[in-house]
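Note that one protein chain is taken out, while the other chains of the complex remain in position.
Let's turn to chain A:
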């Protein structure tokens, strides 16, 4: 303990081990005396190993003994405030919630607007499928049905799943080897094209039930939904053009089924 080391000993077999006689590379002999413990050069003297200490340099000599105890305090304080490890203080650095969940509201709104136009269809918007838009639509559909007195949430969910499976099977079988419609995108498309039916269910609240007007409105909205869905499916999956009528009939069946929920 009272030994004086110039430098942590670099053992060269040829050196004559003159610890005391050779002067260390730092030429600061006085500082060397203050090293409290003998540790190998690459191991830091770490009073608390769990703290993130930014060990600056190997020349421990520059970190004097007096400051070597105060330095950890400062460095750990720095460590926490700069967000290392994400401790209790780093709330500002997390991603916003919607972004973290992957819900891109602007994209959903854009896709909605593109479906609202029954005559022109923009397939590029729908190339990346997402399920949060359909989820919103299905919730809205359920809500409007609830306002009409029918509790159909679970039924809507189940029917959407079955309908998407149906369309997936039919399309992939018809398209053959080139069909690249995967189930995720299929559910997303069926869900987005549900928008006209959602609007229909909202309008059907104001129309007398069982009258002719409901049927006519239903026919219009179902044809709208079918048209949009067929176009999107054919253009996104890039090979179904010669089967357009066949796919259109499948979509027509699906949306008629949902409109039955609204009408009756």
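Details
The definition used in the following text is that contacts are C-beta pairs under 8 Å (C-beta built on N, C-alpha and C of every residue); 3 or more make two chains touch, one makes a residue touch a chain; residues count from 1.
Methods note: contacts and distances are computed from a predicted model.
You can't see one chain of this complex, but its UniProt record names it "Protein YIF1B-B", from the set "Protein YIF1B-B", "Mediator of RNA polymerase II transcription subunit 27", "Putative lipoate-protein ligase A" or "Protein YIPF". Considering the full assembly, A:165 is the residue among A:112, A:165 or A:223 that touches the omitted chain. For the chain left out of this panel, the touching residue among A:10, A:173 or A:216 is A:173. Against the chain not displayed here, chain A makes contact via residues 152, 155, 159, 165-166, 168, 170, 172-180, 182-184, 242-243, 245-246, 249-250, 253, 256-257, 260-261, 263-264.
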